[in-house]
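Heads up, one of the protein chains got dropped from this complex, but the rest are sitting where they should.
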Amino acid sequence: MADTVAHAHSAHPPGFAHQFEDIEQQREASTLGMWVFLVTEILFFGGMFASYTIYRSLHLPAFETGSRLLEVKFGAINTAVLICSSLTMVLAIRAAQVGKGKAQIAFYLILTMILGATFLGLKLRFEWYHDYIEHIVPGFGFEYRPEWGSLAPQVQMFMCFYFFMTGLHALHMVAGIGVLSVLTIMAARNRFSAEYYAPLDISGLYWHFVDIVWIFLFPLLYLIGGRYAIGGGH
Amino acid sequence: MAEHVVPLKTYIGVFLSLMALTALTTGVAYIDLGALNTVAALTIAVVKMLLVVLYFMHARYATGLTRVVIIAGFFWLGILITFALSDELTRNWEIVPQAWGAIIASLRAPVDGCPKWHGR
Partner (left out) sequence: MSTALADIHEVPAESRVNYLNAAYGIKSWLLTVDHKRIGLLYLASITLMFFVGGTAAVLMRMNLIEPQGALLEPETYNKMFSTHGIIMVFFFLVPSIPATLGNFLIPIMIGARDVAFPKLNLMSWYLFITGSTFALYAVLTGGVDTGWTFYTPYSSTYAHTNVIAAALGVFIAGFSSILTGLNFVVTIHKMRAPGMTWFRLPLFIWAMYATSVIFVLGTPVIAVTLLLLGVERLLHVGIFDPAIGGDPLLFQHLFWFYSHPAVYIMILPGMGVISELITAFTRKKIFGYTFVAFSSMGIAVISFVVWGHHMFVTGQSVYAGLVFSVLSFLVAIPSAIKVFNWTATLYRGSISYQAPMLYALGFMGLFTMGGLTGLFLASLAVDVHLNGTYFIVAHFHYIMVGGAVMAYLGGIHYWWPKITGRLYPDLWARFAALVIFVGFNLTFFPQFMLGYLGMPRRYAIYPAEFQVLNVMSSAGASILGVGYLIPLVYLIWSVRYGPPAGPNPWGAKGLEWETPSPPPTENFEVPPVVTEDAYNYPTREVARG
């Protein structure tokens, strides 16, 4: 690209992209870009949240029955795991901001990934696999139980929502872990400093967003009414 | 997004609040509050979300544009949910309320074998 505007390349920090005038404009643009992307994600998940809201208002007893099929303790543990991972994520960014050096940044990033993987592991092994062998995974041998009575079809509808919503969420977690591994490699190569940590910042925004989705999924799927009637659990 | 460095204490405080709220929402689910269970669960979820957005995502220290963007996202989701619900929940409402039925019938009843029209 012919660059007739004279400027010393050494004056620009690492990671500077030349369509911008200066690093500050670049930082503002990337942050705004990530927030706009998160808005698209709000609407993306939102389509499912809207559908859930509609069907729940039409079929509340069936949804309550379906919710009782889920184990609150795993939902709660996973919520706690994700909150911890959000903390480790902000600590990674903070480490870069205050110039703590690549070891600490990478440490917190790896911790975040481990927590994310823990979330997925718990979900896969103790929830989804368990649901599969209990025949309550729609499309994979779903069996109606007599105690559901006439509510049975809508109980299956609830389980559709459970798997679609947590499934889409899990896909986003996997993508997030992928991004974090790239960031860890960048951190190990000393790319981040107090002057330049924008990729950490905007990836952190994405990670927290995925956490927020779960913050809503947990009460809406696991905690809807009626647990007290049975004495809790399943 | 901040040049502003958030103090470590703030992060820890937010973290502990989030954990406490998780415990709270789980506990409340086992108490029968009727319709308020849903209200409580959603309120707690919104508070948790605000803590994450404001402090972990630095929205507290962000520009007005960022805040407009965030609010727009939720507002638009609200449009989808509100209008779709307005259809789903009113489908079985009476097309013509009972009270009007009598008025319309009187307007339609024929007089002297001729159909009534506009009340005459």
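Going by the order they are written in, the chains are A and B; count residues from 1 in each one.
Keep this in mind: contacts are C-beta pairs under 8 Å (C-beta built on N, C-alpha and C of every residue); 3 or more make two chains touch, one makes a residue touch a chain.
The structure presented is a predicted model; accordingly, all values stated were derived computationally and were not measured.
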Hidden partner sits against chain B at residues 65, 72-73, 76, 79-80, 83-84, 86-91, 93, 95
Quickly run down the residues of chain A that touch the omitted chain. 1-5, 17-20, 25, 28-29, 32-33, 36-37, 39-48, 50-51, 54-55, 58-59, 62, 138-140, 142, 153-154, 156-157, 160-161, 164, 168
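The definition used in the following text is that only the chains that are shown with their structure count from here on.
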Centroid from C-alpha atoms only, then distance chain A to chain B, rounded to Å. What do you get? 22
Please give the residue numbers of chain B that touch chain A in the complex, ascending. 1, 5-6, 8, 11-12, 15, 18-19, 22-23, 25-26, 29-32, 37-38, 41-42, 44-45, 48-49, 52-53, 56-57, 62-63, 65-66, 69-70, 72-74, 76-77, 80-81, 84-85, 88-89
Taking the touch rule as given, give the residues of chain A at its contact with chain B in the complex, in rising order. 27-28, 31-32, 35-36, 38-39, 42-43, 46-47, 49-50, 53-54, 57-58, 72, 76, 79-80, 83-84, 86-87, 89-91, 94, 97-98, 201, 204-205, 208-209, 211-212, 215-216, 218-220, 222-225, 227-229, 232
